[in-house]
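Excluded from the complex is one protein chain; the other protein chains are retained at their positions.
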Amino acid sequence: MSVERVHSHVVTEAAKNCLTERGVTISDIAEIVMQMQGPYNSKLTIEECVDSVEKVLLKREIQHALLVGVELDKLAEQKKLSEPLQSIVEADEGLFGVDETIALGASLGYGSIAVTTFGHLDKNKIGIIAKLDTKVGGGVHTFLDDMIASIAANASSRLAHRLRDMEENLPPEERRIIEDE
Amino acid sequence: MSVERVHSHVVTEAAKNCLTERGVTISDIAEIVMQMQGPYNSKLTIEECVDSVEKVLLKREIQHALLVGVELDKLAEQKKLSEPLQSIVEADEGLFGVDETIALGASLGYGSIAVTTFGHLDKNKIGIIAKLDTKVGGGVHTFLDDMIASIAANASSRLAHRLRDMEENLPPEERRIIEDE
Amino acid sequence: MSVERVHSHVVTEAAKNCLTERGVTISDIAEIVMQMQGPYNSKLTIEECVDSVEKVLLKREIQHALLVGVELDKLAEQKKLSEPLQSIVEADEGLFGVDETIALGASLGYGSIAVTTFGHLDKNKIGIIAKLDTKVGGGVHTFLDDMIASIAANASSRLAHRLRDMEENLPPEERRIIEDE
Partner (left out) sequence: MSVERVHSHVVTEAAKNCLTERGVTISDIAEIVMQMQGPYNSKLTIEECVDSVEKVLLKREIQHALLVGVELDKLAEQKKLSEPLQSIVEADEGLFGVDETIALGASLGYGSIAVTTFGHLDKNKIGIIAKLDTKVGGGVHTFLDDMIASIAANASSRLAHRLRDMEENLPPEERRIIEDE
């Protein structure tokens, strides 16, 4: 197949646009991160939370998951999916789990803190996640709300690992490497 | 939202149609299962493999994953996805992993044999999976080939667990329960 | 190797003993299930929760995970692990995630409701899980508390799927099959 390969920069840009056009800001997500990690780190600033969210958004796995999830949400909103998928996604059916599978898959790379925080956020619908709940507003956000939970969980886990590196006075070079976890 | 809930029977029917309309038969998948489990069980028949594939296709998680995957393949074939997702799915990009995430998610319920068999099938593209490879034929099967690998892996793992139950002479009632694994 | 294969009955018995000897009853777990699923099903009885926990405990994946987790907890209590693993498990280190990995692995088979409920329980430490917290009592329960969260989450997801089957008036035979999910 002769399809041209898409450059990383294009994918990064498109993933960020997915959030913007669906009304979600980096700040919205950073606020969830602050709520999750603040209790463990009294010196945590909102700027650090914003930075952590931005780092998470640079990952290919996250970008691809966002592209797929938001595409499905938009197609459902426009009634362009085939039945019965259209009805299932539009209703954000309780037993439909592909949205959580994609979002969880994007969290597994950030360790166990990301996974349990994802479950907690997904169940308790904190901050912007509650506002996005498909069953509340007019739009369809079946996939997006799980992706926001995943991104916030990843950014939280990332900060927990970084904090530990700081406490251990690791030199910046090692910090970078271990931070990659 | 006033969307009517879709009945399980409708979802089951739709999932089976996903396979048929994309040219995949239950037999195609059963043959992969035979190739995987035959070496461990000399008495295994193709009928048992067919039955195991059919049982796997009754699971909600599998059905939902099939509906989503085939929908995305078809939309990509019709050039109806937004860019850059259209190009990524159409080209079955090596670093795009949402297809594997969805398929792996559908395999995790069948234990570790399912997971390693899935990896093996996905990498070595056995039987119908090779024929579906997006890069070979004209159609787009980026998601479907992974789903076939997942279904075959699950049906294989299911047979391995059943074989053990037989060897232990478990009474049918317990067999049923442990077989649920 | 000439090791005799262990019969399923022996493994089932041993897994149940793991709970009893660590002071956890089926009722303790059933109460968490009631708290999780009661809000979605006003007719749910504690007997149904007990039954669901018992069904989950029949699964090989769960039994094996319990055997491994409780073994490691007990060895840590007896100071019999090598360093630095001994200190890490004894302290239930925040960044140590093998306990969550094993427990999550045992939940993935029960669908997305199990996964998000597991995250919620693991983070919010409800009921017996709080009492087991290694950092509170004298014993080491680094692995057990995650396994209880996993079992309760699985039993909860199982009930959610069953409820749906009832609402759809599926005949018992189909119910059994779909319930297997």
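Letters A, B and C mark the chains as written, and numbering starts fresh at 1 in each.
Definition applied: contacts are C-beta pairs under 8 Å (C-beta built on N, C-alpha and C of every residue); 3 or more make two chains touch, one makes a residue touch a chain.
Only a predicted model underlies this, so the values are computations on that prediction, with no experimental measurement involved.
Which of B:30, B:56, B:91 or B:115 touches the hidden chain is settled by the complete complex: it is B:115.
In the full complex, chain B touches the hidden chain at residues 94-95, 97, 99-101, 104, 111-113, 115-120, 122-124, 160-161, 164.
In the full complex, chain C touches the omitted chain through residues 1, 3-6, 10-11, 14, 60-61, 64-65, 67-68, 71-72, 74-75, 80-85, 87-88, 90-91, 93, 95-98, 101-102, 104-106, 134-135.
Although one chain is not displayed, its contacts with chain A can still be listed: residues 7-8, 55, 58-61, 105, 108-111, 161, 164-165, 168, 170, 174, 176-178, 180-181.
As a convention for this text, only the chains that are shown with their structure count from here on.
Taken residue by residue, chain A touches two or more other chains at 95, 97, 101, 104, whereas all remaining positions touch fewer.
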